[in-house]
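One protein chain is absent from this view; the other protein chains keep their places.
This part shows chain A:
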Amino acid sequence: MSGVTIRNVWKEYAGQTVLERLNLHVASGEFVTIVGASGCGKTTFLRMLLGQESPTRGTILLDGQPLPAEPGPERGIVFQRYSVFPHLSALDNVTLALELPASPVLGRLFAREKRIARDKAAAMLRAVGLEHAFDRYPSELSGGMQQRLAIAQSLVSAPKVLLLDEPFGALDPGIRGDMQALIRQIWQQTGVTVFMITHDLPEAFALGSRVLVFDKPRIDPQAPQAYGATITYDIPLRGRPGQVPDALVQRLSSAPGAPNEEAS
């Protein structure tokens, strides 16, 4: 079964249930956007997909195989910040992604192999619009350019799944639009499966082929931590950008804690 399968996954910390009863199958090649109020476990969900945390109950399968319990090359990640290596130029950042899997002892390629890797990295940088920034360090790039670099770095070794944790949350609205166009184009060209957390409902509905809404269906006023969040809406858009349902906007904006500024 190709894609990501999630079977009855729970995540609990001491005395606190964060996520409960998650059941989901995502076919490969889908673009899943994830929205929900603050503190409802979206980031925890992404971390479990990443392998940074493991579920307390249940299993996550990738193409029918249990997901390795630590981050690995089959899953790429772009965080909101700190996604690229500050000590490497843009070209070296992307080249590193080709060198690390190929060289387990030195983490470095030489001579002809190095040239091939650099050419491939350069092509990837051109594809995300960074053809003028090969030799610049990340600190010399704007926020949007840094995220372009992070996307190029994550995708150059062709992972099966790309995880995006509010990748455009810190960007100006104008830049955001460019980045959304870029990620949509990359998704269409590569067919990679994307999971993207966002706080921006229109963004979720414009980009996703499927929108997941995380929320707490049960709340015990005496013990607010007792029940966790789960997927309350699973909205397929079949590749056509959808309008944001009014009911959903109502539901999310009336939830405790407005849908922005998540303290993950």
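As a working rule, contacts are C-beta pairs under 8 Å (C-beta built on N, C-alpha and C of every residue); 3 or more make two chains touch, one makes a residue touch a chain; residues count from 1.
Here is the rule we use: contacts and distances are computed from a predicted model.
Asker: What protein name does the UniProt record of the undisplayed chain give, "NitT/TauT family transport system permease protein", "Putative dehydrogenase", "RimJ/RimL family protein N-acetyltransferase" or "RNA polymerase sigma-70 factor (ECF subfamily)"?
Answerer: "NitT/TauT family transport system permease protein"
Asker: With the missing chain put back, one of A:28, A:56, A:103 or A:190 would touch it. Which one?
Answerer: Per the contact definition at the top, the residue touching the missing chain is A:103.
Asker: Just checking the interface: what residues of chain A touch the absent partner chain?
Answerer: 50, 52, 70-73, 75-77, 79, 81-88, 96-97, 99-101, 103-108, 137, 139-140, 153-154, 157, 159
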